[in-house]
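Input: one structure, supplied below.
Excluded from the complex is one protein chain; the other protein chains are retained at their positions.
To keep things simple, chains are lettered A, B and C as they appear, and every chain counts its residues starting from 1.
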């Protein structure tokens, strides 16, 4: 539809004319706004009401009238090294795929995310690829490959035996890459945070909790491996499919350790993301002062109250429930839990645990927010400004997720009127990142 | 006596008819009960009064009238990798036997325990075989080899220099397998517990105490090695053969460390077993909140009071006193101490430190309970329901040790009337585990 | 059928009366022979014609009249650590199964082989379990577990990159157990042989050849791993399914290295087995003077002539062709090749590469010999005396595979007359090893 606009042309400021622009602060769709951007700084110079009766727009200005224009999307929980576990279970991605393949796939994934309108990724752990997310982030920032602006966690912190590739043949001499930077005790977790900061992490991720006792009842993970003949009860408390005796999550750190992680990170102005599902873990992590709770998938009034009290951002990753939960009733409860959080005024951010749903399908999380009954405006806020907050807000070094003066010129342009048809979320026509057209006609501009 | 009943036949629920069935809760021998079991789930469907005038029982139902039927026995303190030290001292089992031989012997031992009516083992440490108990447990659970349901500790926790194979030629370059996962300090013991949990341990074992200064007066352990010519006094306080100046036990951890071990394990819903003999160690460990005290072999009123106060389970391992103590008076005192514990209402569990007495001879611990003057009913309770409690009760993921709806269908069938002849404990005719006949006519069904 | 005969009873010599006994030297079935054996030495005292009109035989003598009695079978190519790859591909047995599980399975496998009438195994490599075959062999020899008399290779010799578990994520940090003791060059292969001798090997195994370039076109070995889209031609020279461009076998050692391996082993009176399929490899290995060629699966006149010239024993492992070759014509050609070898007077030995066919199914190799058109007598010779020769004959320290004075008292007793019904090979009633009844009524005597 559009003519190909050379990426390199924009040395000079230019103007983008819109007829329908979402304001992620007022939560309103503004009419007829003109955005002046500077592709050299990557920032917005001004946002003003368009000239009345604006005629033909000529090059290099852009005429986006007739489209819905939003701040570029932020995926607040992504894994650029992961592709769907339904294709390849995590064990095999982490242990068997070559690091080379994983890095090349990460390049593909970054491109797919960008095409879907996601100009920023908060990437929460490489899942066995050491600190390679650093290299992917920098290759994007250096324009070696196209992709979203990455904020990365490098390796997540976990305690001993907490978050590992599970394999049985240790005595027999098989070793596998580590999945986490292991630390135990207050001094050790402080050191862990410091290692991450020094490695170049943009965000500290820690596992407040995990199903760490999985080797008690090992799953058959290779052809011919035998299942445990008489497993324990697999339905948990009150039918909960997560809190089961088979392998319940349990907290990996005590309160003092969690406090120390957050204290140490915040002293360096670094946001903290905590993996937590059960109320116990959510409450501990929230009380420790984390920036965000990831998943929080066991519905709990007390969890929500605690997050509200502590002003914790909640990243419910509904895609995981959508993909992993067979129990349809429970899936509904998880969605209702997210809606409740929104009603209570808890700040939300959208993140699909992307990779679990494929990169390129990132918008699925927004669709699940909508399915949960969260309003379109609140959903878009969670996918833009909420994402920026999850990245640490001003601590992250950039401003994005809102279209305003001095903010990064990130825009996603959807075909049609999103207010009338949320299907437009999947009709990405143009993506502008840092003031440059990076996707045009749905195709990466290279 | 019975015809061979193919293991694989039981796809469907069937009924076991008994005339004398022990109830480990009421401590009564119930008459004429019928137990309906589901060999697919491994659990009991119902326990009901038998039909009056029940006639011939036909296949696949089982007619166990005329036998004494008990819940399957639990050995609460076993070492599947150990055979009697009277055959081969621990030094040589740990240092000299090949790991391959030890694993093959473990297979034999598991079979022997099962034949003796023990459907569950709480296996408290591999004694130098790393985490190989995990592999044995899983091979049984996967039906690769027959054996009791194992709950394993993997490697026990001890502090530096606390629990080791003692050998003198360290500088000279001899190395030996480690006997414990070493940790010192609160943070370090937390890490130790976490390593065990991550490795797949079902129970945490720690040495509250050990005779750790044995290298002060090393024993001659090889042909031609010389004894210390002038050893210190070898008779201890008030003639106590354990608390001797030669090499008295001393506590390996301080109170804070023990507290941290227990706190950490319980956060993951994992029971804790503590090796402790002297009153000092027993009291510290009990106050730390351990699930069980192992041995506790120095008679002490205060020890018992502390265990009572803390609701600690006591596993007196009388077999060790029986085998190791030359001092007949002291042996009596140890038995009396166990009886006293029972009278005070302390919960007991039977565990022979099996391996020290041979596997297959596990029932010896029950005989010593009886010899100590503990009633048959209390003894059987300690050998069944008491064992389940020692395994952590519901935390372990299963219910066993009582014959009731929803509990694991584990039964041991003794020839004769146990009430009249405790020798029946050694006349195991049939063993049923998870609803399957695994021993028939005293022979493993393969 | 038989009454249970306690294993421990035979302190004294006793006599076994037969009516049909195979003589593996004369290749005749002898009538009415009485074998006097000494269970203390394990050897045969004498073989004599039975007393005419022998009446009832009384304990402890054995009456085997009416059965076919053969020397105990020798499986000349077994892997006690392997179970069928159709159950679990080799990659997963080697990398994923715990060493503990593998050792326990080896215990099961040994028992299964014994029940099938195989009193000796020539076990050619642990396939990733280091030297653990040593421990299994010794546990059997020490009567810790039942099983065939093992002659083991420990780890096979191969050159760099020659025989390995293939995995792609090396840079990413995954490591796997080694499959071979690697050596390159004359000095290095000498050292390799010496390491094996020192480790306790009974036979040296080396890979003259292997499909070592498999990583050029890696197979998809995990869920979601992708196949090479455009593989090279997969049908090889003249339609040969082994010599394909996709991943043809190539020789791992040059002639000098092979010569050095054999020379070094023979100096220590140790037999040498060589894996070789293509004529090139078979000829090189045979010319080097190996004791046996394993597989040799590419039919070749020149291969056979070379083996004949060098008096090399041929172990064609027809079971592998039977299991692995989809090409029915080629399967026939492999069988015809073995028959040709027999006709040319090449000494044969039966070995199923057992483990690939399940342990317990060892006799399958004999059935394939028969299917190939080799006579029953020649087949039994290959499965008895031929096996002894493959083990190095007198170099192995024992004599077995023939029923004669001073030879090991190993017998397999089949129901019926084998000459009339070769199905009797699978009707093993009694197995006697070293003069002890180890299988009775088809059941292991424990």
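As a convention for this text, a contact is a pair of C-beta atoms (placed from the backbone, for glycine too) under 8 Å apart; a residue touches a chain by one contact, two chains touch by 3 or more.
These numbers come from a predicted model, not from an experiment.
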Q: For the chain that's been dropped from view, list the shown partners it touches.
A: A, C
Q | Identified contact with the non-displayed chain, of C:232, C:373, C:423 or C:441 | A | C:232
Q | Residue of A:99, A:114 or A:424 in touch with the missing chain, whole complex considered | A | A:99
Q | Absent-chain contact - pick from C:184, C:324 or C:417 | A | C:184
Q | Contact with the hidden chain (one of C:40, C:170 or C:419) | A | C:170
Q.
Using the touch definition from the top, which of A:27, A:145 or A:243 touches the missing chain?
A. A:145
**Q.** Residues of chain C (touch criterion as defined above) contacting the omitted chain
**A.** 159-162, 164, 168, 170-171, 184-188, 212-218, 226-230, 232-233, 245-246, 248, 250-252, 254
Q: Using the touch rule from the top, list residues of chain A that touch the missing partner.
A: 98-101, 103-108, 132, 134-136, 138-139, 144-145
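Here is the rule we use: only the chains that are shown with their structure count from here on.
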Q: Using only the C-alpha atoms, find the rotation that maps chain A onto chain B and quote its angle between 0 and 180 degrees, to the nearest 5.
A: 90
Q: Taking CA centroids for every chain, report which one is farthest away from chain A.
A: C
Q: Quick one: report the Å distance separating chain A from chain C, using the average Cα coordinate of each chain.
A: 57
Q. Per the centroid of Cα atoms for each chain, what is the distance between chain B and chain C, given in Å?
A. 42
Q.
Give me the residue numbers in chain C that touch at least two other chains, ranges are fine.
A. 98-101
